[in-house]
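My questions will all concern the structure given below.
Missing here is one protein chain; the remaining ones are kept as they sit in the complex.
Chain IDs A, B and C follow the sequence of writing; residue 1 opens each chain.
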Amino acid sequence: MGNSKRITMQAAAELVKNGSSLTFSGFTIWRRPIAFVFELIRQKKTGIHLIEVNGGPQTEFLVGAGCVDVWESCWVGHELYGKYGANLSRKVGTKEIIVEDYSHAEMMFRFSAAASGAPYAVTQTSLGTDIHNPEYDMLGRAGRRDGKRVAKKKYIFAEDPFFDAGQVVLIPAVKVDVAVLCVQQVGEEGTVRVGGQYYSDPEACRAADVTIVVAEEIVPEEYLRRNADQNTIPSFEVDYIVECPYGAHPTGMFGRYDVDGAFLKDFYANTRTQEGFDAFAKEWVFGLDHIAYLEKLGWARMLKLRANTALNYSPRR
Amino acid sequence: MGNSKRITMQAAAELVKNGSSLTFSGFTIWRRPIAFVFELIRQKKTGIHLIEVNGGPQTEFLVGAGCVDVWESCWVGHELYGKYGANLSRKVGTKEIIVEDYSHAEMMFRFSAAASGAPYAVTQTSLGTDIHNPEYDMLGRAGRRDGKRVAKKKYIFAEDPFFDAGQVVLIPAVKVDVAVLCVQQVGEEGTVRVGGQYYSDPEACRAADVTIVVAEEIVPEEYLRRNADQNTIPSFEVDYIVECPYGAHPTGMFGRYDVDGAFLKDFYANTRTQEGFDAFAKEWVFGLDHIAYLEKLGWARMLKLRANTALNYSPRR
Amino acid sequence: MSEYASPEEYNLADLLCCAASREVRNNEIVFAGTGLPMVAIMLGQKTHAPNLKLIFEAGTLDGRPPELPTSVGDARCETGASRSSGLNDAFSIAQRGLVDLGYLGGAEIDKYGNVNTTCIGNYLEPDLRLTGSGGNPDINSFSKRTVFIMVHEKRRFVENVSYITSPGWRVKKWPGGEWVHRRELYGSAYQGGPSAVISTAGVFRFDEHDGHMYLDTYHPGKTVEEVKSLCQFDLDVSRVKGETAPPTREELRIIHEVLDPDEIFIPKNKPKA
Partner (left out) sequence: MSEYASPEEYNLADLLCCAASREVRNNEIVFAGTGLPMVAIMLGQKTHAPNLKLIFEAGTLDGRPPELPTSVGDARCETGASRSSGLNDAFSIAQRGLVDLGYLGGAEIDKYGNVNTTCIGNYLEPDLRLTGSGGNPDINSFSKRTVFIMVHEKRRFVENVSYITSPGWRVKKWPGGEWVHRRELYGSAYQGGPSAVISTAGVFRFDEHDGHMYLDTYHPGKTVEEVKSLCQFDLDVSRVKGETAPPTREELRIIHEVLDPDEIFIPKNKPKA
């Protein structure tokens, strides 16, 4: 049933236009579509409006490469392999990028609202913090609040009219053009089965107008449909699928491979300057396709990251 | 780890006080905690404020027995085995019960808001219908809107201030004292694994202040924790657990037994009058415990309902 | 397409089911209520729309039940589904605007397609309390097109329904209650509205501009005048196309041999006495 949604990585990256708003699957240094991000960089995208529940290496690659215009999120770094996002930090300093800060739960609830078709969400998180400081509405300051893809206001304060619960803050749903998910399995018709924590993937998928799934493997739909209650995202929410084993490297993939900490440490060290980033990108992104990238990483390195089937991770001892 | 949360059905029903607000697992004629409801009836509860995403036989039993004061929901019936809720319908006519109508999605979103700790939800469903007719705010008419357990208003109209999406309606989160779930498996520490569609169970559970889980079987926690991504509700959201095989009969249980349509038809037919209901309750509820109820149903009947393991239902042919 | 059946080979339920099934287009996402709507969609799936994606509000998404479910919460719904989840997902998908077609029923309908499933008579002193809304208004609010399947009696096709459970093309803007076009009220959530009513008398459609119902086709054996007389409101019959196409023999075979052999929703045609 249904036509295959398979496309190539190159064709998938071409679906992201300059100026598009974009989001990703995963959490900090786990299940990020890095191979896809590398292809975006090779295609020299510009003006990307990146809207992420949280950031990570994928953010730092895109920001370092100059693809990103606006970053709306709450956190970027490489966990213990790099304590903050050095590319982003540098470009905030030079004002080459607009950063709009929300809290983590606010970002999550903004995606949940969008995934549910609601124009905004109601929350009581982060009251009293500078996240709500009206002076710090950076998209507003930049004149970008058109009320179409960017909400007219960053937030609105209200009082709960039903139970006198106190102050609430209204936060606008995100408007995302393209979501790119990196997962273990996708069926030919688009059914996604995520292994382990699904983070904010289901909401990211449905919030976006177009969803591309990059999977370790494309499997027969019939296999996934034998256990519908183990699937994460329904077929019709996925527009395109790409098979790309190790497509999340250097980030990790539950049940498949661990985070490549050494790679991230090296990347982070190189992002302290633009020259460092450029050299790193020249070595690892430009002039390589995904197979060449894997060849360069080599078997020993990748086998060491391989998850043990019984444990779902690569044991340290 | 952890003390067992096991209690008896009788002790579980005693947790529901007269005047409590109450909700259930399941959907129309599936996975309703009927054995628990029978025990509530035997304990002659009164003044129950029933808040349900949707109703079903459990509603009709409680309403028929005079336990329910207020019913907030959107639908009651027995699907094809009884076209509407005859007890409720009769008691609406005689004004023995207050019915507050929301739409199905509104009820769901009210539970989602409560489960997320938000005071209200924002939606655009059912605009222009009489569900939003201010004259039909029945709890308001009854002077029950205290702003504590019952919201000060049934709904509030607003305009979307972020994207000019048009009219929105704000609907208050539900406030539920006790949720009673009827599921296939629960662990000793409270972890719930629902088989098949989970309906609105996770939200019902977390919305309530106290959750009681009635399960076909109590299984070792360790068994459920081998596959955390197949579990539905985390341990700490469940306060008490009761083992009660066939506890959902005559409603169905995915993977275990089908709906007992003949039983429901018979029940529905008897609910056309109060005398009919009373006679039915005398025969099937009062003076029986759960084992006596199963004996009365008999093996032939129950084996016919038994779900085929490969199919998760009892095939008709 | 196989040849049309002759009148003695089918009954009204067959005709309704077939007419309803023809409303779905291939590749559409369809949100169905319990009963005849379920059979109609599954018939579409087995004839001209094999790639339709079926959503049931209890939480099964893109399911392919091999045996007819008795309701949307049925264990049978899950077989072959892409994902099984719950109501929050189903209604969120609808509000997100992903649904092409909703299939529903109703007890009363007015000329704008407002449908009542809540009560007969004054809501505050009802003559009869019915089931209540269920997901009828929600599916209808967000689908690009909605099809209603109804029993046609004059008391059901009324000037004003007792209670607007599910929104038609012209609805009430609260808190004031003034009548407005649905488009004005729903803003950017506007997707469409009722596109057809398949009754036991005929097939009705709507002028999306003024929101009025009109007769599209009358069922075999009925006349335009007869259908008109079965409506309390003044039915527009100016655009009538003719008779409703009857079931084909292949459709009847699928209904009675494949989908509903046990006559759960659709009785087999009994030869007239």
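Following the convention adopted for this analysis, contacts are C-beta pairs under 8 Å (C-beta built on N, C-alpha and C of every residue); 3 or more make two chains touch, one makes a residue touch a chain.
Since the structure is predicted, the reported quantities are computational estimates derived from the model, not experimental observations.
For the chain that does not appear, the touching partners among the shown chains are A, B.
Which of A:11, A:80 or A:279 touches the hidden chain is settled by the complete complex: it is A:80.
Remark: the omitted chain is touched by one listed residue; of B:159, B:229 or B:295 this is B:229. Touching the missing chain, out of A:47, A:134 or A:220, is residue A:134.
Think of the hidden chain as still there; on chain B it touches residues 1-2, 114-119, 187, 189-191, 206, 221, 224-225, 228-229, 231-237. Annotation for chain A: contacts to the undisplayed chain at residues 26-30, 53-55, 73-77, 79-80, 83-85, 88-89, 92-93, 99, 101-106, 108-109, 112, 123-136, 157, 160, 163-167, 196-203, 252, 254-255, 258-259, 261, 307, 311-313, 315-317.
What we mean here is this: only the chains that are shown with their structure count from here on.
Centroid distances from chain B, each centroid being the mean of CA atoms, peak for A.
The distance from the centre of chain A to the centre of chain B, each centre being the mean of the chain's C-alpha atoms, comes to 38 Å. Centre-to-centre spacing of chain B and chain C amounts to 27 Å, using the average Cα coordinate of each chain. Centres computed as Cα averages put chain A at a distance of 40 Å from chain C.
For chain B, residues touching at least two other chains, in rising order: 109, 123-124, 160, 163-165, 196-198.
Residue positions 60, 78, 84-85, 88, 91, 94-95, 142, 188-189 of chain C are each in touch with at least two other chains.
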